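First the structure, then my questions, so here it is.
One protein chain omitted, others in place.
The block that comes next holds subunit A.
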Amino acid sequence: MAAAADVRDMLDLPAESQPRPHKKQKVVEKRPEGITRELYALLGERAPPIAINENKYKGRPKLLNKLRVRPWRMSPFTNGARSDGLVLNHWQRKHEGTRQPAPEGTQMDVDETKEEGTEETKPLEQEYAFAKYNVKAQLPRRYTDDEYNRHLRNNEWSREETDYLMDLVTEYDLRWVIIADRYEYQPRMDSVPDANAIVPAKQVRTMEHMKARYYFVAATMLAIEHPPSEMSEAEFEWHEKMLKFDPNRERDRKELAALQLNRTADEVREEAMLLEELKRITSNEQSFISERRELYSRLEVPISVGNTAMYQSSQGLSQLLQTLLQADKSKKRRSILGPDGAVASPAGQTPTQTGSTGRGETPSANAAATAAAPNNNNNNNNNNKKGAPAAQPQQVVRQLTAAEEARYGVQHHERVTAGVQFRSDRAQKLTQAKSNVQTQKLASALAELEIPVRLFMPTERVCKDFEKLIQSVNVLLEARKVAEKVESEIRILEASKAERERKAREAAGETSGKDPENTEVKAETDDTAGVLSATAEAAPSGDAADEEKKDGEGDETTKEDGNHKRSASVLSGVSDKSNKRQRR
């Protein structure tokens, strides 16, 4: 309620005195159907969320109740597809069988008995709906004796067997799978004398044999009926197909099919793999072809032949750029101008320029280049663009002398890295050592030499010198570090030597040896042995010898060892770093 009041405050509405009891009461009044008022009152204000439904018989839809009931009756029927006139009974709508439906209004259920007699015969006259599905395969006419003797004689097939085959074909509607399955011809022994009977009895007719025989018979019968010249197109095609049936080829095909079916799991797997491979190869080829096409189209940059005077001004140049850009877009391929900055400074570009133009050049040089650019394009000289050879399809490339190269700042890279780099960045990177301390040291060294960390004019030569300088500063710094280290070690060793000598002096003074202390020390030295051996590489051999001698002061020794170790690692780290740097 507080929220509602707030909203009212905000909207400047008058405060509501009576919230909404009226509405609620209305809702309460409306009790669901199928529940008595008394029971509903018992439920109280907040009725549980249970759907109270009365199970009520719905009955027929009202619309249907108005319609008259149309009775069904068991009526006999005959099937046109049968020859024996079998009468079966099925349920039928009462008037569906009759041809002229009697007027509905006059019919009452009471009349039923009267009508039965009249309707009895009527459904029989109507043709059975399913009789039309009784279709038989269309087969050529059966041969006569004369025709058989003249055209169809065959050494392998007796007349009886041919008849048997034709019967089967008719019976099974040319379903060869079933015909071959049911083919069980037994030659009649009585009709044929003994010698002839044995040969066909042993023979197993394959489906191909049967098909070949049948097609031969059928084609011959077709030809007898209509000579090929008079055949309709469909018939001719049919005839040709049947004549061309080759049982041997069919048999070979089936053998292959069986082989294909009986592959082992490995073969199946291999085939699947090969198919996959093939798919991959073809798709690769596709992409290769498309890539190559793209490359070719990119290489076909139009060579300008017209007058270049109009490009002399910066206005003309930008116009040219616009047209080229548009052509570029319409071709829907990657911009020939390259991704880097070409669009940002259109004035300084010519169509033949690549993205690497003007890297690290002074503004004045850049300006000079811009001024020279139109001429460059036309005359193929004055080539002051770095990396230009990479993408310039110009006819003649002038060889520059070493002096000229130096003058124009032409460089030959063995390996061109992608992207744009600023020389100043590269120079800056040199001043960043791995550790912060080192960087600070470098910075202080540079400050001492009065060289700014950020070079004012990072030309090629300046950069090179700067690099050299940084390297030597690094070497110096390392040398200093090593010197410091050695110095400190010397100091420590001297101190320990002094200590030892002092101890020795004291021991000489005190005659009695302290056994328990000694053993303890020994144990401690044993412990440190591992550490010692680790440091042995770095530590001078003299140190190791010294340490063997020492006794007592275990704590200090271990500390010392720690120092040794650290120094060793620092040394190796430094050398690593310097190595890397040199490599770079």
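Here is the rule we use: a contact is a pair of C-beta atoms (placed from the backbone, for glycine too) under 8 Å apart; a residue touches a chain by one contact, two chains touch by 3 or more; residues count from 1.
As a convention for this text, contacts and distances are computed from a predicted model.
Asker: Which protein name, taken from UniProt, belongs to the chain you can't see among "DNA-directed RNA polymerase subunit beta", "Exosome complex component RRP45", "dolichyl-diphosphooligosaccharide--protein glycotransferase" or "Actin-related protein 4"?
Answerer: UniProt lists the chain left out of the view as "Actin-related protein 4".
Asker: With the missing chain put back, one of A:K254, A:K429 or A:R454 would touch it. Which one?
Answerer: A:K254
Asker: Sort through A:A5, A:L39, A:I178 or A:M457 and give me the one touching the missing partner chain.
Answerer: Here the residue in touch with the unshown chain is A:I178.
Asker: Tell me which residue among A:V7, A:A41, A:A137 or A:V268 touches the hidden chain in the full complex.
Answerer: Missing-chain contact among the listed residues: A:V268.
Asker: In the complete assembly, which of A:A5, A:L88 or A:A507 touches the absent chain?
Answerer: Answering carefully, the residue with contact to the hidden chain is A:L88.
Asker: Across the whole complex, list the residues on subunit A that are touched by the chain not included here.
Answerer: 64, 67, 70, 79, 81-82, 84-91, 93, 113, 128-131, 133-134, 171-172, 175-178, 180-182, 207, 254, 257-258, 260-265, 267-268
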